[in-house]
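Incomplete set of chains, arranged as in the complex.
Should a chain be cited, it is by its letter among A and B, assigned in written order, with residues numbered from 1 in that chain.
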């Protein structure tokens, strides 16, 4: 998994039907507690908000965190870091 | 997911049968709203065009966005950013 800080929210009105209702967050990745200049877009599954530190699962495993496990999604926020 | 701008259209006459009809777009990847020098080729699933900003799903999850979920495809445009 990756660890990072949520920096923004991406709005996409025209999208795949199975992604309707998904909240796309742009996350700045951290390494060893330090911010990097890497970013990715992940769907929130735990109610996380801007500036919260989160855990992200990528790849096909990410879909297992969604209500619709057939949504074409490759990154999901699966936890909020305390 | 990744975010980027569609920069071109790749034409391939000789290709796998299951990819016939797919529109291959070359997308320049963005990070945190800034363009990078990374590019990838993604199949369009939402009617996106050149210079539009899009969301891309990669890996095996990408196929779930296609009519033919058995097409050998690893990146699909799943949304247009507003």
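In the analysis below, contacts are C-beta pairs under 8 Å (C-beta built on N, C-alpha and C of every residue); 3 or more make two chains touch, one makes a residue touch a chain.
What you are looking at is a predicted structure, and each value in this text was computed from that prediction instead of being measured.
S.K.: Please state how many copies of the single repeated sequence make up the complete complex in this structure file, given that 2 appear here.
M.R.: Taking the entire complex into account, the copy number is 5.
In this text, only the chains that are shown with their structure count from here on.
S.K.: Please tell me the distance, in whole Å, between the geometric centres of chain A and chain B computed from their C-alpha atoms.
M.R.: 19
S.K.: Which chain A residues qualify as touching chain B in the complex?
M.R.: Contacts found on chain A: 7-8, 10-16, 18-19, 24, 26, 28, 37-43, 59-60, 62-63, 70-75.
S.K.: Would you mind writing out the residues of chain B in touch with chain A in their complex?
M.R.: 1-3, 31-33, 45-47, 55, 57-65, 76, 78-82
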